[in-house]
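A protein chain is absent from this complex, but the other protein chains hold their places.
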Amino acid sequence: MSLINLTLRIWRQSGPEAQGAFHTYESGPISTSMSFLEMLDVLNERLILSGEEAVAFDHDCREGICGMCGSVVNGKPHGPEQKTTLCQLHMRHFKDGDTLVIEPFRSRAFKLVKDLIVDRSAFDAIIAEGGYVSVNTGGTPDANTIPIPNPTAEQALDAAECIGCGACVAACPNASAMLFVGAKVSHLSLLPQGQPERNQRALAMVKKMDKLGFGNCGNEKRCEKACPKGISISNIARLNREFMKAVLFSNEK
Amino acid sequence: MSWFLSVFQSSIGKKYIMALSGACLSFFLMAHLAGNTFSFLGKEAYNSYAAHLHSLGGFIHVLEACLALVFLAHILTAILLFIDNLSARPTRYAVSATDRSWSASTMPYTGALILIFLVVHLLNFHFASKMISTADQVKTVLGNPPLGFFYLVALSGLTLHISHGFWSLFQSFGANHPQYNRFLQRGGLSMAVILGALFMLIPLLALTTDGFLQ
Partner (left out) sequence: MQLDHRIPSGPLTEKWDRFRFETKLVNPANKRKFDIIVVGTGLAGASASATLGELGYNVKTFCIQDSPRRAHSIAAQGGINAAKNYPNDGDSIWRLFYDTVKGGDFRAREANVYRLAQISNQIIDQCVAQGVPFAREYGGLLTNRSFGGAQVSRTFYARGQTGQQLLLGAYSALMRQVKAGKVTLFPRSEMMDLVVIDGQARGIVTRNLITGAIESHTAHAVVLATGGYGNAYYLSTNAMASNVTATWRAYKRGACFANPCFVQIHPTCIPVHGTYQSKLTLMSESLRNDGRVWVPSKKGDQRRPAEIPESERDFYLEKKYPSFGNLVPRDVASRNAKEQCDAGKGVGETGLAVYLDFADAIKRLGEESIRRKYGNLFHMYEKITGQDPIKEPMTIYPAVHYTMGGLWVDYHLMSTVPGLYVLGEANFSDHGANRLGASALMQGLADGYFVLPATIGAHFATATLPKIDTNHVAFTEAKKTVHERIQTLLSINGKRTADDFHRELGHLLWDHCGMARNEAGLKKALHNLPELKKKFWSDLKVTGSGAELNQTLERAGRVADFIEFAEIMILDALAREESCGCHFREESQTEEHEAKRQDDTFSHVSAWQYQGEGQTPLLHKEPLVFDNVKLSQRSYK
């Protein structure tokens, strides 16, 4: 373990309508075995004791699965490491004297709430449009009734690994949510259980995504690079196919 | 009609237009290039190719009209997408990522450059007075250093544009599979480079070789 000192330039904004600006803080000595969020904890403890408001940032599980954390560090959502959430990014990846610019995820569809916190309820709204199989509790057939080939189940799980953190939107030059929507549509369209609502799902979820103000996919693959779960853009391609099938060959509107 | 509108108002629908029109434009480029190669065979061959093309009469006008429509669709949709995408992130990042792909990130700009080039190119050839032979026209226009250089720059832009566009149109249509992804990506890139190089060879020869098209 060693100690490093960093300069932190953090976006501070007291509310959605307030004027925001970067504030510069010296981190003080930071252990390289700390996680990025623990580094922010240390800063916050100091700020509180000095009477300044702590930097607001979202976080919860701190083991890379809940999808709550995420900020843009030096231009990269979740920081420089690949397949890593911000809470799993450790300070040993930075050097003494580094300057870190920490910004919130920026997108029209993710309204800023405070400092580094944004409102990602748009993702919930998209899921509500069809990111499910319409089965009520009870009355379902035995789990082994429909065999699903192992590779198909694995592929569905690859897509279902999405943690809904929003890094794909943050990373996309166009703030598009195609990777998020593509992952959910893929997960369900690959499985037999998802077939009955397949067309309607693709249409409704895309419609909602557009309405919420996300941008358009430019096939630039930034989302795939930023995704902490490594979700592939092949899921976007599948969404493109699903949407086309639904538009051209189904009766769904 | 409402079905059509609702589909093509959607984000994915717009991508289909871009991809479909992009595919048509790629075919046009290939055909155009095939025609251009006559220039390497000499003045005679080139002029006779031009004459043959013009002799098609009505058919060629129909093709031109279609092409114009495709161009229009590609350009208008691109403008819509550009504006929409700009407004999707009202506040920009203070630090932007430095490792973006060149070809993808410059699509709107190379697109705009190609549009300017298109106008210049049409003025140079399509709407130019037909007093001299096509071969002479080529030699005069492209042999003029400022114009020739502009052609080279614009064609590099075109190369960059299609190097992303080729692969991208397949992705937009949902063609993405580990079996052929490498082929699509490499094939797209090679196509772009070959296409660009062959196109650029003409102004290059016109600028540097006196005997070209003589």
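As written, the chains take the letters A and B, and residue 1 is the first residue of each chain.
Everything that follows uses one rule, which is that a contact is a pair of C-beta atoms (placed from the backbone, for glycine too) under 8 Å apart; a residue touches a chain by one contact, two chains touch by 3 or more.
For clarity, every value in this text was computed on a predicted model and none was experimentally measured.
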Original post:
What are the shown chains that the left-out chain touches?
Top reply: A
Original post:
Of A:86, A:102, A:117 or A:167, which sits in contact with the chain we cannot see?
Top reply: A:117
**OP:** Spell out the interface residues on chain A facing the chain that's missing from view.
**Re:** 1, 14-15, 31, 33-35, 37-38, 41-42, 44-45, 47-49, 51-54, 56, 58-63, 65-68, 84, 88, 90, 92, 113-114, 117, 119-121, 123-124, 127-129, 131-138, 140-144, 147-150, 153-154, 156-157, 160-161, 163-164, 187-188, 191, 193-194
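Here is the rule we go by: only the chains that are shown with their structure count from here on.
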Subject >> For chain A paired with chain B, centre-to-centre distance based on mean C-alpha positions, whole Å >> reply: 36
Original post:
Which positions of chain B touch chain A when the two form their complex?
Top reply: 3, 6-7, 9-16, 81, 84-85, 87-98, 100-101, 104-105, 107, 164, 167-168, 171-178
Original post:
Tell me, which parts of chain A touch chain B in their complex?
Top reply: 9, 11, 22, 72, 74-76, 101, 103, 106-109, 112, 171, 173-176, 178, 206-207, 209-210, 213-222, 233-234, 236-244, 247, 253
